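With one protein chain withheld, the remaining protein chains of the complex are depicted in position.
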Amino acid sequence: MVTDFENNTWVINYSLEDYYNRKFSLEEDILLSKSNKTITWVNTYGLEYMDEFRKMVLSNELDDFLLRLLLNQNFGNKVIELEEQLFIAARIIKTENHNLESEQMFFVVAKDFVWCIQEKWGDHFDWIRARIFDNKGIIRKKKADYLLFFILETLISNYKEKYEEMVLMENMLDRATKMEPTPEFMFEVENKKALIQQFKKASHGLRDIVNRLERVEVKGFHTKYFSELREQINGLTNDIDSDTQELESQINLFFSIQGHRLNEVMKTLTIFSVIFIPLTFLAGIYGMNFENIPELKWPYGYFVLLGLMLVVTIISILIFKRKKWF
Amino acid sequence: MVTDFENNTWVINYSLEDYYNRKFSLEEDILLSKSNKTITWVNTYGLEYMDEFRKMVLSNELDDFLLRLLLNQNFGNKVIELEEQLFIAARIIKTENHNLESEQMFFVVAKDFVWCIQEKWGDHFDWIRARIFDNKGIIRKKKADYLLFFILETLISNYKEKYEEMVLMENMLDRATKMEPTPEFMFEVENKKALIQQFKKASHGLRDIVNRLERVEVKGFHTKYFSELREQINGLTNDIDSDTQELESQINLFFSIQGHRLNEVMKTLTIFSVIFIPLTFLAGIYGMNFENIPELKWPYGYFVLLGLMLVVTIISILIFKRKKWF
Amino acid sequence: MVTDFENNTWVINYSLEDYYNRKFSLEEDILLSKSNKTITWVNTYGLEYMDEFRKMVLSNELDDFLLRLLLNQNFGNKVIELEEQLFIAARIIKTENHNLESEQMFFVVAKDFVWCIQEKWGDHFDWIRARIFDNKGIIRKKKADYLLFFILETLISNYKEKYEEMVLMENMLDRATKMEPTPEFMFEVENKKALIQQFKKASHGLRDIVNRLERVEVKGFHTKYFSELREQINGLTNDIDSDTQELESQINLFFSIQGHRLNEVMKTLTIFSVIFIPLTFLAGIYGMNFENIPELKWPYGYFVLLGLMLVVTIISILIFKRKKWF
Amino acid sequence: MVTDFENNTWVINYSLEDYYNRKFSLEEDILLSKSNKTITWVNTYGLEYMDEFRKMVLSNELDDFLLRLLLNQNFGNKVIELEEQLFIAARIIKTENHNLESEQMFFVVAKDFVWCIQEKWGDHFDWIRARIFDNKGIIRKKKADYLLFFILETLISNYKEKYEEMVLMENMLDRATKMEPTPEFMFEVENKKALIQQFKKASHGLRDIVNRLERVEVKGFHTKYFSELREQINGLTNDIDSDTQELESQINLFFSIQGHRLNEVMKTLTIFSVIFIPLTFLAGIYGMNFENIPELKWPYGYFVLLGLMLVVTIISILIFKRKKWF
Partner (left out) sequence: MVTDFENNTWVINYSLEDYYNRKFSLEEDILLSKSNKTITWVNTYGLEYMDEFRKMVLSNELDDFLLRLLLNQNFGNKVIELEEQLFIAARIIKTENHNLESEQMFFVVAKDFVWCIQEKWGDHFDWIRARIFDNKGIIRKKKADYLLFFILETLISNYKEKYEEMVLMENMLDRATKMEPTPEFMFEVENKKALIQQFKKASHGLRDIVNRLERVEVKGFHTKYFSELREQINGLTNDIDSDTQELESQINLFFSIQGHRLNEVMKTLTIFSVIFIPLTFLAGIYGMNFENIPELKWPYGYFVLLGLMLVVTIISILIFKRKKWF
């Protein structure tokens, strides 16, 4: 009977001369180290097969600390050197859809095998498989350390591509000057910041792993590959930092526009008020019902007052002009 | 007679073959190094037993500098290498209840014993005890350095769990856009920041300890375990940093909303004022009591004025519309 | 004749077996290295005794560069390795009174003596003297490096204590929400920041000294003691950093409250204005003196207008209610 | 037939005694290492010649990993140590025109050749060619490592010159105090920040390359040249940082001016309103039509009221004066 574990596991075995790729069978494929100079790459999708994991660990005489590690499914990012293997836990953001859920991946690596356990279906490793099957490049000449390098490089490249796809910064500063200073714009900016932050966190996670791998001492392992990876991650990190700064610029612009609007609004109100308040007061004066207001009886009193109001208005306007209020 | 110290102290002794767990007795258990390849773990709850501490130090021929160290009960975080022992002081936040009080812990560690002195009752070490009693995993094969690693890992995991429990950041950005920009919201944000800060401080304290432990040179001590711990703390620290940034985003949003509200309020006032001020002025003009105001005698003066007012109003509204004020 | 220098200098000499403590005499005590395995600790209060300093340097065959160093009385923090001595300059804040003046201290240290020159009277070293006289702890077994460690530890502990005494942060966030957003509050916050800054500067000065001492190579000197000191300073530095962040939180709160107040004030003004401006305009209309205003002659014109005003008011209030302005 | 590749490739070969400079020919020049102590410098403009690249790699027995690297044309900044060569990818900003487009450059370097592949036509290396042709300085005595140093130094100097040309900071603070606080000014500031940011990113890219080169271990390579480069980049980086801070100062000034303007506007409005509101109210009182208002019948009621209004006005003005509102 084929177990669930076997249904969700594939094995690839290759050497310079040959390779095979097939569904995993607990009977035939359980030995990860073939002791014939071939490299084995096992992929398991799903974390719930603790029984089979135990069988794998025991049959391959792996460090039983591994079982404890596999039980803990919310591991974050970690590199643990076991006796002759390396255990790597990586929290990967899945870039397939736009809500950016994350996936836990585990790698058990020795000099001649990589066992990769992924929380969720699907990965971005098909181009590696193609290189193995078609014997492209040097992968079939190299050991498992090189395969691990390829896997991690794929994760990083994927981050890079998706980051550029999802975080479009072009001409935002331009746009910012045209927009209304509504909280919706700020919300958009802060949301973009949060998105960038997720990539940053994931990149730093991978960087921590890679930094650790550079200092690892497992026999048959060349750490120089991992230096390459660190530089790739640095490239992404630099992009993230500069985009973050651009968002800060937009926030500054936002507040400057908001402040400018307020100034414009208040100037409008003040100019109107300052011009009309004295006029309205004057009209109020001559709307009073005192019996003895001499001006009211002047034949041209009304026109004199209108003239006076005109003069007051013109003076106000000139003063505002001089102060460059409009 | 059983002393208070003995009432608050337990001893666990284990080797690969056997173990025991009992109340501490000053007569039988005072020697911490059993010189028979067993590991001893003593837990004391309470810092006030200086007499017994002195007895312990003298009987075990420990460095008498220890007594001075134990007298100082507000130690913060420290690792001190004594002659053949290690003294560790850690200020731990107690996560049991929500006001996050802190607890001072001391560890006196040598190659074959761990003496743990806690300021307050209760700890999170029961799962370690279970692993010792049930001989799970590799703990009974290992020395006291591995036990210390387990104890510190427990403290870190506990921080992680409680942090995730207490600091819920979900959908805060969303919420922030809907809320009123009252100081209460800002108070809540800053309070959350202070809570995060406490975890950050505690994490940095543990990180300092772990960094120090990695560089320690005590015979029979493997420092590689402590590298693991540093990576775990880094994971927590990263979470804290990204949550802190999210709170900063909320503060920006807050001020943007507050500014936006002010703009809206002032626009409303200005539009109303600008429309009505000239109208009211006109009404004031024709409310004056000059004897000679020709317009007042026009048969349709009133209606002409109403028409003029309508025109002024429409023009004002059109100007505001053009300036996109509403 | 007893010189001023002698009046302001004390000498303590100790070995495991014996000790003495007396006023310094240029005749008897001028040799700092007793060449009999005893440790000498000389304390001079005052920097103005250049003649005697020269005599000391020459008689003890100290590096004459020392004289140049002692001439420069505003040294800041410095560690200079001389041929077989160490010269340490430390700028110490005096915590005795609340204006935090600072004091320059110099230490000339070799393997068997510490000559401490303080700018001002008084120090916190009495507990060290007590330990020497009473032969407490291990100080009389150790060399001058241990004495230097004790002296520096005293300075650091003193900073810690005084910092906690002077910078009370408790419940400030709470208080901040209740206070009026006046510049006085901001002034208080920024003053507290400046106080914290002084402690930070002093701590960093000591940290620089301690870092330097850890890398010093003077014969008969153990640098491990100084690692302890660095960790103690780190503890204080961490406290300072977290208090600084809390002050930043208060500043944010301050501005949020200030902004909120402004919004409240402006809303009040706007609501009142928006409600009354149209009413006042209507009253103005019917206060005009046109001969032909038909409404004025309606028997119930006044009451109709009052009703209309009521309707306009109710509508305004409903609109404000809907926009949640109050 | 001459291929496109050949049309876009030049070769310079030099030794202390002689040199030549000619169009590249795949037949004659394909061997990069001449094995006669001469240094070869090949420049290719354009990245689309994969066939010829393959031919070059195979004929020179270069690491075939190079082909994969050259395929990836969006490489950012990278240094990869191959077997006996060095692969350098640099993302260079082209400073020829003001929109600062960028260009990818690749360098394949061994002890006796530099193969430089540039994405776009034109470079700033002519002065290096002149030094080779005229045998100026020591370049013809040195190996390819020195040529690479010259090439990178040219890129850095070019950045420096163009940075100083494009980012003019002179007297900006002065200007800032005179300008209107419009969003256009802020837009200009933030645009300048974005420009500076591009230079910063490019400088950091080169710095990463240089840092990596300092640690490279390729035979026949002296890494000390690259230390020089790092210091040159640091100089540029320092300028960038200080200009960035100056822009921050301008932003602060901007907001302070904006706030000041608002204060001025609101003060004007408030002073006018506060002075006239009571006066207008008084006028309104005596404009009422009650049959029994005794004051209206006073012979000097009007003048008494005018006097009262004058007194109220003077008092208001005095109060404002005392509060230093104007």
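A, B, C and D are the chain letters, set down in written order, and residue numbers restart from 1 in every chain.
Please note the rule applied: contacts are C-beta pairs under 8 Å (C-beta built on N, C-alpha and C of every residue); 3 or more make two chains touch, one makes a residue touch a chain.
These figures come from a predicted structure and were not determined experimentally.
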item: Touching residue (missing chain; options D:Leu195, D:Val216, D:Ile293 or D:Leu306); value: D:Ile293
item: Given D:Ser25, D:Ser59 or D:Asn234, the one touching the chain that is not displayed; value: D:Asn234
item: Sole contact to the chain not displayed, among C:Tyr20, C:Phe272 or C:Phe326; value: C:Phe272
item: Candidates C:Lys55, C:Lys111, C:Lys162 or C:Arg212 - the one touching the absent chain; value: C:Arg212
item: Residue numbers in chain C that touch the chain omitted from display; value: 64-65, 68, 76-81, 180-184, 186-187, 190-191, 193-194, 197, 200-201, 204-205, 208, 212, 251, 254-255, 258-259, 261-262, 265-266, 268-269, 272-273, 276, 279-280, 283-284, 286-289, 293, 295-302, 305
item: Residues of chain D in contact with the chain not shown; value: 137-138, 173, 177, 224, 228, 231-232, 234-235, 238, 242, 245-246, 249-250, 252-253, 255-257, 259-260, 262-263, 266-267, 269-270, 273-274, 277-278, 280-281, 284-285, 287-293, 324-325
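Here is the rule we use: only the chains that are shown with their structure count from here on.
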item: Minimal step count in the chain contact network, chain C to chain D; value: 3
item: Copies chain B and chain A - interface residue numbers shared by over half, same or different; value: different
item: Distance-maximising chain from chain A - centres being C-alpha averages; value: C
item: Between chain B and its twin chain D, rotation from the CA superposition, multiple of 5 degrees; value: 145
item: Touching two or more other chains - residues of chain D; value: 287
item: Overall pattern in which the protein chains touch one another (line/ring/star/complete/other); value: line
item: All pairs of touching chains, each written as two labels joined by a dash; value: A-B, A-D, B-C
